[in-house]
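Report on the structure given below.
For this view, one protein chain was removed and the others were kept in their places.
Showing chain A:
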Amino acid sequence: MADDLFKALADATRRTILDELAERSGQTLFEICARLSTRHGLGISRQAVSQHLTVLEAAGLVETRREGRCKFHDLNTAPLRRITERWPAPPVPNPEDSTR
């Protein structure tokens, strides 16, 4: 499971897909492709985007659902919690302390 997660995150295009899904969850493959090409200048084929989504889905970061005859992709950031559970982040500094 952890390997799937790190593999999924180890690719810039897949991280960009997560960024776009974070802005708006519930996108069709068409919308994801439109965002990658027009906003990020990524000229990758629909098939390649579909393969990236399969990797993200295997890691649990993307979930798909059907509504009518359409397939939508939702972001699920829950698996990321495993990273901070394994290597806890330092506590957030108290803003009052930092002014000293």
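As a working rule, contacts are C-beta pairs under 8 Å (C-beta built on N, C-alpha and C of every residue); 3 or more make two chains touch, one makes a residue touch a chain; residues count from 1.
Just so it is clear, contacts and distances are computed from a predicted model.
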Among "VOC family protein", "Molybdopterin synthase sulfur carrier subunit", "XdhC family protein" or "Nitrate/sulfonate/bicarbonate ABC transporter ATP-binding protein", the omitted chain is listed in UniProt as "VOC family protein"
Which residue from A:Ala2, A:Ala34 or A:Ala78 sits in contact with the chain not drawn here? A:Ala34
Logged for chain A, residues touching the omitted partner chain are 24, 27-31, 34-35, 38-39, 46, 68-72
